[in-house]
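Left out: one protein chain. Kept in place: all the others.
We call the chains A, B and C, going by the order they appear; numbering starts again at 1 in every chain.
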């Protein structure tokens, strides 16, 4: 029953089904039409749904988001793509002062059901600006939601939830996981299952454990599972929490997990300072102060510009760095 | 000896002296020339230093920052202004992918001694986009530094430090404090004093106390002092720390203060979620876990778009909300 | 004039009402009824001529922060419009969808792209509606305007880029703002139609807008209209134009007053004192209604600080709301409002 599928194919399937089911849905951006996207995520969609539904835009990210706002005012359900994380910056004004605030400004009269697909994060030895992690910025902006899948099934179901939601969502696709295949139920089943079990803003314990909680998202989830497996060899039982939503954050889920493990390590690719790990660390301390046996540890990118290929593996949290942080929480003794 | 001066006048004085001392320094932006800025911070500078040194630009923030980069490559020391916090977003691409990275990209061959003056924060009953707090975004970006004065003397000396620094600094001016007068030594004395005592990245204990540390910046510093005075009436001895620099953060200073008070409340105007308070809370927990007697509290703007006038006082941390948080840390009992 | 007499009279009445409201707004600011305002005096023809040409059944306008005259022309709820200047709600309290008038937008050039996107939607829907983006000479320097024109040109979108070139962007005169001297001259670079018009001649504005609407409705794509006009008052009630321009310049424009000019034409065409008197009376009535509405306007209930951030709010935001609203330190007044509102 369960076939395997890559995340790239799972997103493509979701978009295809969304376009079929809702004729107000539109997919557009740079090179998403004829080419099918630089990652082929939109492959075949223009041919199938026509160039009125799936179309290429000129090369201007601010205009892509500004156009999405106008389309949403008209009643459409835009699903724009910005080609890479690092090219979301030219659109920041439209994203923050316009898209995120139009619902508020119009007192709900102009809902903004816009899902921005943003290939994100590092790990593919790419040129400058092709490996960035913008989640802390987006999560700070009132009016935006942020979702990050870590596997094909979640990519499929999360994307459907994002598009169905009446609010703007930044859907950050971990590009280093596009080609990784994983089990994928029949789309319909998967959708039904996920919708029943995991509403918007709910995280998932992808590996239960008793000694320490690793909080992660995107490509870092698989890495944390690796860490957990290695730690298990030393008798350390690591719980891995896949956040899935960075806004809303699953405060209850995080607190429940750390409440029973009493130790936590947050892992992300973005630079440490003012990264989302800070928010999660602060939340854990606020909610689990009494149970915490050690200060929450953060393992993150360093406070440097995202480096070129050979230095990339030193920048992104490695298994070793995460293991060392796990160790630090376990060995922590009040002094 | 000590005259009083407003922050607006103190910044004007600093700019005047900088322009006089360094003929590579340039002041420019929208309406900073003939008009002297919408807050009159650059009043008289164009007349005195000429329109080659102090000039108006067309209305385009991205171009203002992009031009600053080109000028810095040429060897100038640009001091651009963006008229209001909320209008920094159109410049985000130039700020983040260009200004913040040019030193790195060029391996130090092209230093970027650019100081962006950004009237910031709320509290003046302004129209939309005129009351925002972007420090969490800036502090997250590798390659940017961030300074925030809370009083005229600091505004003067910090600005001089920022301009002298070879790295790009965002100088966030708390506009609600522009017209507040305070003691101001002779400029020369002040400069000497500050430079000797407080290097870049060093905070200041503006009120010593024993029971709890309030961490704040900009206009929130004065509010925290008010809180401290009120708390003192109830016998609670509050220490107020004025961060002054949000990047680099004064980790040592914060830890020292909380190390002895064992309780901390961070206060800021920006929305709570993923705000800089999270970073400070995380840092405190990481550095003072053993001494902390209560989880660090955050009092911040709510996770909403910055509201119109009448709701503003509910949005910005009030004396009551801060006092309540102080109370919570004092009453906290491990359960 | 091609425009018929009835229309000219309608335009005149709208201009008189706009002028009266505009003057009253400054008075209300001085009296502390509203905290700030951006006067449009001198630009009535540009705003009324364009706004009145729109078909409310199918078109859509995207204003900046200075389009009160357009609101008057389009029949937007004016108390709701002024609620923004009153500080009650950023964007205004009118219904933007029903009014076909987007929320007031303070980001210079921010809404120009929305008009382009709306036009894309209209084209995809095979409708005959047109969007109209208002922007200033200052706004023309923003990259967003260029991107919008380019997208509109590539797709032949039914949008009008309506630039009120009022000579100034706060303290910067157009010649230091607009390289080449003309915003309309940019249109050719995108293959768009363009007209530079006398923005103080309401009939010319009305007719030019109608031509552009016609072009767009019939698939001819976008037009850039540059209405040459003048901001007679300050940039806003906190501005001091004496710092950057001469009284002489201001006075020379007073001679081109759009209302006086139409009045003379109407008189020549037979309008009598009664007509002018009734225009004044109507204006006074509108002013009174708006003034009373603003004086009586109460602050928005506290819940609205939280209510519209999302259509589906996040749990954390609801928690913040509930915690704050239930807080003992809120006055009873607020707390009860919050509960009942």
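Miscellaneous remarks
Just so we're on the same page, a residue touches a chain if its C-beta (ideal position, glycine included) is under 8 Å from a C-beta of that chain, and two chains touch if they have at least 3 such contacts.
This structure is a prediction, so every number in the text was calculated from the model and none was measured.
The undisplayed chain touches these shown chains across the complete complex, A, B, C.
Of B:49, B:207 or B:247, it is B:247 that touches the chain left out of the display. Contact with the omitted chain, checked across C:146, C:215 or C:321, is made by C:146. For the chain left out of this panel, the touching residue among B:40, B:105, B:260 or B:293 is B:105. As for the chain not pictured, it touches chain C at residues 141-147, 149-154, 176-182, 185-192. Against the chain not displayed here, chain A makes contact via residues 30-31, 33-36, 38, 56, 58-60, 62-63, 86-87, 90, 125, 127-130, 272-273, 302-305, 307-311, 314-315, 318, 320-321, 324.
If you put the missing chain back, the residues of chain B touching it would be 26, 52, 57-58, 60, 62-63, 65-76, 93-94, 97-98, 102-111, 142-143, 145, 165-167, 200-201, 247-249, 251-252.
By definition in this document, only the chains that are shown with their structure count from here on.
Between the CA-based centres of chain B and chain C the separation comes to 35 Å, rounded to the whole angstrom.
In chain A, the residues touching two or more other chains are 62, 93, 97, 104-105, 142-143, 247, 249.
In chain C, the residues touching two or more other chains are 89-91, 107, 143-144, 304, 309, 314, 316.
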